[in-house]
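For this depiction, one protein chain was excluded, whereas all remaining protein chains were kept in their positions.
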Amino acid sequence: MDVVEKLAQIFKEFPGIGERQAKRFVYFLMSRTSAYNENLSQLITDLKKQINQCRDCFRFFIKRNGETLCDICSDPNREPTLLVVEKDSDLESVRKSGIYKGKYFILGGLVQIVQKNTKNFVRIDELKQRVKNNGIQEVILAFSLNPQGNYTDSYVRGELQNVAEQKNVKISSLGRGLSTGTELEYSDNDTLKNALQNRQ
Amino acid sequence: MDVVEKLAQIFKEFPGIGERQAKRFVYFLMSRTSAYNENLSQLITDLKKQINQCRDCFRFFIKRNGETLCDICSDPNREPTLLVVEKDSDLESVRKSGIYKGKYFILGGLVQIVQKNTKNFVRIDELKQRVKNNGIQEVILAFSLNPQGNYTDSYVRGELQNVAEQKNVKISSLGRGLSTGTELEYSDNDTLKNALQNRQ
Amino acid sequence: MDVVEKLAQIFKEFPGIGERQAKRFVYFLMSRTSAYNENLSQLITDLKKQINQCRDCFRFFIKRNGETLCDICSDPNREPTLLVVEKDSDLESVRKSGIYKGKYFILGGLVQIVQKNTKNFVRIDELKQRVKNNGIQEVILAFSLNPQGNYTDSYVRGELQNVAEQKNVKISSLGRGLSTGTELEYSDNDTLKNALQNRQ
Partner (left out) sequence: MDVVEKLAQIFKEFPGIGERQAKRFVYFLMSRTSAYNENLSQLITDLKKQINQCRDCFRFFIKRNGETLCDICSDPNREPTLLVVEKDSDLESVRKSGIYKGKYFILGGLVQIVQKNTKNFVRIDELKQRVKNNGIQEVILAFSLNPQGNYTDSYVRGELQNVAEQKNVKISSLGRGLSTGTELEYSDNDTLKNALQNRQ
């Protein structure tokens, strides 16, 4: 396999990229200057050196002075709730909205419905430890609303049950119902059911 | 304006039909037999003769023996809640889902944000009367989640306030939050906010 | 089956209409006044009475004084070419573009690849007759570019061969190649092949 094929294969692993676009990326890089590519290459090498993974929430952040906690986890004014999300970009979306004042925890993935060794894929032990240690009063599970997200919700609730009872921590999940733009006529049964149950 | 243009103009008023498709409908009818068109024509004439509008919920239904109440409104086993929807097809969607056991009320439209004589367009007086008369214990407002639906929700709440207090009727709205398929990363701020507020 | 179901079933036969939208059409008509529906009903009945099918091109047109030829076929200034299209709406699109100065012939459908009694479905005998009679110098086959359109093109060419030779009539088909918006990179092989063969 030559360098073109090897590069195309890596780009195909990038989120949302298919074979055709992966190939176009390679053509794109071929047509850049050597300096452009050297710069990109250097930045990719630097990336892992300049970021840390937060010791508490497992979010990636750019380290300035060798900190081990991200700016959110080290902020004493955040409320004592813990929003558990799948991945960094979920955290980023919620953070940008400015509507949440508590802390975060990145689970690192969703739990596959048929899966052995789940603990190798998601940070469930780390989450238990986090709930045990840090004065958290409520854990809010915030996964996408699809079968895998639902399954992950149940899984995490089950795993946290003991520590939550011991530490008197509430466990909740994001509310369900109509979301922006939902038209009643075209709603699926689950959404209608949630919207009806959660009426207020 | 000739018959072709007149027909195309009416078809353009059909829900979801633009100029081009309206024209195609006319071509379609031109290419049918006279018998086909006569049959369609007769059915359209018959429609209004064979349906009634329910005295209580204002839903259209096929009358069998001159009833003035639809099968839902005349069913003594329905729970004493009233789901207020915009239109017949909303009612139909909820009814098909089988998740709601109470009664319905069809408002007949959404309230325009800038609108005079709202009462000419929606059945707000009829709704007040319905709440006053019928042993209803909860009114559930069930409008689509868009600016007009939100505005209608506030409007109806305001109008019902007095009668609801007098009669001790609860007013609620469908729950808001994540709906089926919502991905956290791509959620809008309102949906995130509702999902967070309505967590449970 | 009641009137609502019967009407929904007919609307489902309208071009591009599925079950759900057919049902919405019925709700729409239920909510109109009787007068509105009577008017629509009357127009549908009138349609077949007020239109004629052109004796020469088989296009539908509104008759004013009992004419049997449409305005295009009775226009002595049209050029002596015959554009053979599948259906009225194709003719209408070409006519509106203003780029074609000749006459038309509506075949009445495409030929199914597996089909008995093709003559019952398309006006191939009428087309032969038209080519035999009317001083036509060129027949231009203008079908959509898909397998059925291609098959129809071959079929009609085969059927017209004899009369075209006798009458010294040229047979051509619409040109193939890049169409507006085609990007070279994303073109399918057939389009590339046609574009290359028909370069000029």
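A few notes on this one:
Note that the chains are named A, B and C in the order they appear, and that numbering of residues resets to 1 at the start of each chain.
The rule we apply is simple: a contact is a pair of C-beta atoms (placed from the backbone, for glycine too) under 8 Å apart; a residue touches a chain by one contact, two chains touch by 3 or more.
Computed from a predicted structure; not experimentally measured.
With respect to the full assembly, the chain omitted from this view is in touch with A, C. When the whole complex is considered, the residue among C:Val4, C:Val26, C:Leu40 or C:Val85 that touches the unshown chain is C:Val85. Of A:Ser74, A:Ser89 or A:Ser154, it is A:Ser89 that touches the chain left out of the display.
The chain omitted from view is touched by exactly one of C:Pro76, C:Gly135 or C:Gly175, namely C:Gly175.
If you put the missing chain back, the residues of subunit C touching it would be 85-87, 89-90, 92-94, 97-100, 140, 142-146, 172-200. Annotation for subunit A: contacts to the undisplayed chain at residues 2-4, 6-7, 10, 14-16, 21, 23-31, 34, 37-48, 50-51, 60, 62, 87-89, 92.
By definition in this document, only the chains that are shown with their structure count from here on.
Taken together, the touching pairs link the chains end to end in a line with two free ends. On a Cα centroid basis, the chain most remote from subunit C in this structure is A. Relative to the centroid of all protein Cα atoms, the closest per-chain Cα centroid is that of B. Subunit A and subunit B have centres, each the mean of its CA atoms, that are 39 Å apart. Rounded to whole angstrom units, the spacing between the C-alpha centres of subunit A and subunit C is 55.
Among all residues of subunit C, none touch two or more other chains.
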